[in-house]
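Take a look at the following structure, please.
A single protein chain has been removed from this complex, and every other one stays in its place.
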Amino acid sequence: MKALISLSALAILSLAGEIFGFKRQTNVLLIIGLLVTLVLNFMDWNTNISYFSNMMQYDNFSVAFTGAILLCGLAVVLLSPHFFKVVETSESESYAQLLFLMAGGLLMVSFSNLSMFFIGIELLSIASYILAGTDKRNLYSNEAALKYFLMGAFWSSFLLMGIALVYAAAGSFDLATIAAYSTKGNLSGYFYLGTFFITLALAFKVSAAPFHFWAPDVYDGSPTIVTLSMSTIVKIAAFGAAARLFSYALYPAMPSMSKIWWILTALTLLVGSLGALQQTSFKRLLAYSGVANAGYLLLGLIAANNNANNALLFYLIAYSVATISAFAVLLLLSYKYDDENGEHFKGLATTSPWLAAAVTVSMLSLAGIPPTAGFFGKYYLFTQAIAAGHTSLVVVAILSSIVSIVYYFRIIINMYIPDENSLPTALELPFVYKIVLIITTITSLALGIYPSVLANIL
Amino acid sequence: MLLLQTVQALPSPLHNGELSIDAYIYLSAILFCIGLLGVLLRRNVIVLFMCIELMLNAVNLLLVALSNYHSDPAGQVFVFFVMLVAAAEATIGLSIVVMLYRNIPNTDVDIWNRLRN
Partner (left out) sequence: MNSFSTIDSLTTALVALPLLGFLINGLMGQRLSKSMVGAIGSGVVLGAFLLSCGLMSMYLSGAFESHTTNLFAWLPIGDYTAKFAFLVDPLSLLMLMVVTGVGSLIHIYSIGYIHEDEGFYKFFAYLNLFIFSMLLLVLGANFPMLFAGWEGVGLCSYLLIGFWYKNADYTAAAQKAFVMNRIGDLGFLLGIFLVFSTFGTLDFTDVMNAALQLGTDSPVAVGITLLLFVGAMGKSAQLPLFTWLPDAMAGPTPVSALIHAATMVTAGLYMIARCNVLYALAPTTLHFITLIAIATALLAATIAVFQNDIKKVLAYSTVSQLGYMFAAMGMGAFATGMFHVMTHAFFKALLFLGAGAVIHALHGEQNIGQMGGLKNRIPFTYKIFLVGTLAVAGLPPLSGFFSKDEILATVFAHNPILWVLLLLGSLLTAFYMLRLLWLVFYGEYRGNHHVVEHLHDNPNTMNYPLVVLAVLSVVGGFVGMPAFLHLGNAFHEFLEPVFASSNALLPHQHLHATTEMALMALTVALVGTLIYLALFTDRLSGIFLRSLHTEGKNTAWWKKLWSKKYYVDEIYDTLFVSPSRMVSRALHQVDTQLVDGTVNGLGHLTALFSQMSVATQIGKIGGYMLLMSLGVLGLLLVFVLG
């Protein structure tokens, strides 16, 4: 809770920065503020207090997911200043949106009432619609904002319908009351239907097929730094919310939904990894890879218990860390070339071997090759899915990961083949980028070698 | 045939000659579907947005009815939240539309298809 208050205060502070003219200092202020927020957040570990007459509950689940969101936010803030030099926009307003987005995410992982869940998801969504359109003169950014907004609003109504139907059956928005109702047995059909709609709305938010259509276009069109926050923060928040909702309240409806989950997961895995094969733009590739990774994460939702939530958290962290590395290098390349074509990775290793090494680790982790965090992330999710009795889905997931090796390794191979079009000198590497890349790469490797630090925290 | 069976299996909207809660659910489901069809059939971005609002309001109606049915004020409070969020969404939506209109003066959504495979 302290973290949420502090984060909102920071957001208002950066809005004030625009008004009172200290926008140049906003970035530094935010970095310090986010570090403080992180400390405040982890002070809540093992406290488990509920707030506002049981509207929110800060348990270890919330603290862990909040921590992940804050860390990703910190990385985005660190990487931002160089980006805003290239893209003409109002810097501290964008920071404010980013922080509101994170505040929405925090609500989504700590709600204990469906109304807070709704407020959180809307706060997050509205901030991300604005962020997608940050680059006002750019037609791609415009289009991304429009698509994201229209489809997002469309799906908000489905989410609401789901919530209303669950309310119709359970007579309350409170998670504990709903759980008490749903474990009683003899459930009304509205409860199942409501759960169904909520599931679909969340599937949209996490870009699960067949509701993924927005993801490649929006990821591609948005400014790169926004894409980074969408593929890390939004993903963590959405999966956190789904895990919380299903494992705290709606789990009795899971068995009757198993076919739906099967279809969603299998389609997502296949569409994501097969779609990524076709991409030349690195950003679009990462968008599709985000879809495929949503598929792996869906495996962790099906079991809807604490162990599965832990596996989910592990994978989300592994995925976010690898994604941040990849995006950091992509940002550096985009400053040089002004676009995000995957071709620019060609021959990177000859002039910038360390950058190439960081990308290699990140790609290995995304592809799930040991000894990287991604391998254990997949491994834990697969064991959870098998424990929940979904062996056939795990087979699909393994097939999808075999396909994914092809496109991740294409990037790695490209980097190590000298190319006449590659840069003659090493890429300029600002200090903060260096720090972020070192931390993410070491984390990817450390979690791959000693996964037990995160494997049993929830 | 199957549809007929499904419809017949639904609870009756009339209960002892009075409207039961199911009637409200059917009403809002019908409104929701009208909004949905509007979204699917219209191309004008403003109309599209209005149809989405209709879908939201269908749910609002349902929430108010349910609140009365359960004698629980939370449902009505939730409606206020929804209205608030809808207002915020409308603000953002319209400003996005204005931003787009400045670049390409057209309200047809399907001209925005630069991003694709």
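Labels for the chains are A and B, by order of writing; each one numbers its residues from 1.
We adopt the following convention: a residue touches a chain if its C-beta (ideal position, glycine included) is under 8 Å from a C-beta of that chain, and two chains touch if they have at least 3 such contacts.
What you see is a predicted model, and the numbers here were worked out from it, not measured in a lab.
A.B. asks: Using the whole complex, pick out the displayed chains that touch the missing one.
C.D. replies: A, B
A.B. asks: Among A:Leu200, A:Val226, A:Ala241 or A:Ile411, which one touches the chain that has been omitted from the display?
C.D. replies: A:Leu200
A.B. asks: Of the listed residues B:Leu31, B:Ile96 or B:Leu115, which contacts the missing chain in the full complex?
C.D. replies: B:Leu115
A.B. asks: With the full complex in mind, choose from A:Gly17, A:Gly33 or A:Pro216 the residue touching the hidden chain.
C.D. replies: In the full complex, the listed residue that touches the missing chain is A:Pro216.
A.B. asks: Would you mind spotting which of A:Ala180, A:Ile402 or A:Ile438 touches the chain that isn't drawn?
C.D. replies: Looking across A:Ala180, A:Ile402 or A:Ile438, the contact with the absent chain belongs to A:Ile402.
A.B. asks: Residue-wise, where is chain B in contact with the chain that is not depicted?
C.D. replies: With respect to the unshown chain, the touching residues of chain B are 2, 6, 36, 39-40, 43, 109-110, 112-117.
A.B. asks: Counting contacts across the full complex, list the positions on chain A that touch the omitted chain.
C.D. replies: 146-147, 150-151, 154, 158, 192, 196, 200, 204, 210-211, 213-214, 216-217, 256-257, 259-260, 263-264, 270-271, 274-275, 277-278, 307, 369-371, 375-376, 379, 382-383, 386-387, 391, 394-395, 398-399, 402-403, 405-406, 409, 413, 416-418, 450-452, 455-456
Just so it is clear, only the chains that are shown with their structure count from here on.
A.B. asks: Averaging over Cα atoms per chain, report the distance between chain A and chain B in Å.
C.D. replies: So the centre of chain A lies 27 Å away from the centre of chain B.
A.B. asks: Spell out the part of chain A that touches chain B in their complex, as residue ranges.
C.D. replies: Result: residues 114-115, 118-119, 122, 126, 129-130, 133, 136-137, 139-140, 142-147, 149-150, 153-154, 156-157, 160-161, 163-165, 167-168, 171-173, 190, 216-218, 220-221, 275, 278 of chain A touch chain B.
A.B. asks: What residues on chain B touch chain A, complex-wise?
C.D. replies: Those in contact with chain A are residues 21, 25, 28, 32, 35, 39, 45, 48-49, 52, 55-56, 58-59, 62-63, 66, 69-70, 72, 74-75, 77-78, 81-82, 85, 88-89, 92-93, 96-97, 99-100, 103-104, 109, 112-117.
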